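A quick write-up on the structure given underneath.
With one protein chain held back, the other chains of the complex are shown just where they sit.
Let's turn to chain A:
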Amino acid sequence: MKSSLKISLLVLFPILLMLASLALGSTGSLSPSALTMHIYNGIRNLFQEQTSPNMVETILWQVRLPRVLLTFLVGAALASSGGVLQAIFRNPIVDPFTLGISSGAAFGAALAMLIPVLSINLSAFFFGVCAVVLTYLVSYSKVRSSLVSMVLAGMIISGVFTALLTLLQYLSDPYKLQAIVQWTMGNLHTASWDKVKTAFLPIGIGLSILVFFRWKLNLLALGDHEALAVGVNPRLLKLLLVGVSTMITAAAVAAVGVISLFGLIVPHISRMIFGPSNSIAVWANISIGGSFLLLIDNFSRTVMPFEIPVGVFTMLIGAPIFIYLMRRNAINWNA
C-alpha cells in the first residue's frame, strides 16, 4: 500500500542518510565498502579493546558519528516541537522560537561566555526555559488566555532578551563578541560525545512523550471547547506538551545554538507529505526534521573548503523550498 511505503521510507531514509553522512567529510569521503569495514571494526572494538584504531576510525567515531547523531537529534527536536506547538496553538505560523526560547537561550549563552563560571550549555537551557515561563506569565489571564496574546507576549519577551543580548555584545571584548556571534549562528561543528550525551536525555525523553500523546494532539488542535465538548479537560495535557516542547527546544539550542525557522518549515513539509493527522505527523517530524538538518549539515561541511555555520544554510536552502511549496499551495492548512 502507498501509506505503508511512505512509513517504511520514514524509517529507512534517516538510517541510510546517517550512514552516507558518516562517509562524507572534509578529510575525504569513504566508499560504501570501506565504510562497512570501518563500522564493523568499530563495533568489534566496542566489545574487545585490543586493536588500536587507525586515523580514519578515530575521525569516524570521535568526530563524524557524534556530529551526525547530534545533528539528527537537534533537527528532530526542533521540528517536533514546532509541529506540536502549531497544533496546540492552532496556528501554522508558530515555531519553537515564537515563545522566546531562542533569544532567551542566546542571552544565556552570551552571559556564560562573559562570566566563565557558568556552563554555556546549562545557562542557555536555563534562560531559554525562563523566557517561555515569562511569556506564559505575561499572557496568562484568569478570564481567558488567547493565542494572539501568547504570541504577542512571546514577541515582547524575545525583544527584551535580544536587547539584553545586544547590551552584552556591546560590553564584551572583540574575541568574546566573535564567540557569541558564532554561537548564535548555529555551531554543529562543535559536536562532541559530551554534547550528544547531554542533549540525548532531555530530547530522547521529550520525543518519547510526544510520541505517546501524538493522537491527542488532534484533539488539542481542534481547540479547548471541542475537547471539553467530548469530556476531556485539555489544560493539563496542553501544559505537559508545551513544557516538553520547551524542554527539547531548549536542549537543542543549548547544544548547537540558534537554528531559526527550521521548526517552522519542517512541520509544514511533514503535513504536506503525510497529511495533518498528528498520529503520523509526529513521527514524520522526527524523521524528516532529523534527516533535513543532516542533509543541510552535509552540504555546509562539504560544499566549501571551510565550514559555514548551519544556521546560514538552513535559511538559504530552507527558504526556497518553503516558498516553492507555499506558492504551489501544497501546504496543509486553512487560516
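Following the convention adopted for this analysis, contacts are C-beta pairs under 8 Å (C-beta built on N, C-alpha and C of every residue); 3 or more make two chains touch, one makes a residue touch a chain; residues count from 1.
Going forward, contacts and distances are computed from a predicted model.
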- Message: Looking at what's absent rather than what's present, what does UniProt name the missing chain, "Iron complex transport system ATP-binding protein", "peptidoglycan glycosyltransferase", "Peptidase S24" or "PTS sugar transporter subunit IIB"?
- Response: "Iron complex transport system ATP-binding protein"
- Note on the structure: Cross-chain touch to the chain not pictured, restricted to A:Ala20, A:Val63 or A:Val232, is A:Val232
- Message: Looking at the full complex, which residue from A:Leu22, A:Val68 or A:Ala87 touches the chain that isn't shown here?
- Response: A:Ala87
- Item | chain A, residues in touch with the chain not shown (by the definition above) | 87, 90-92, 212-216, 218-219, 221-223, 225-233, 271, 275-277, 279, 332-335
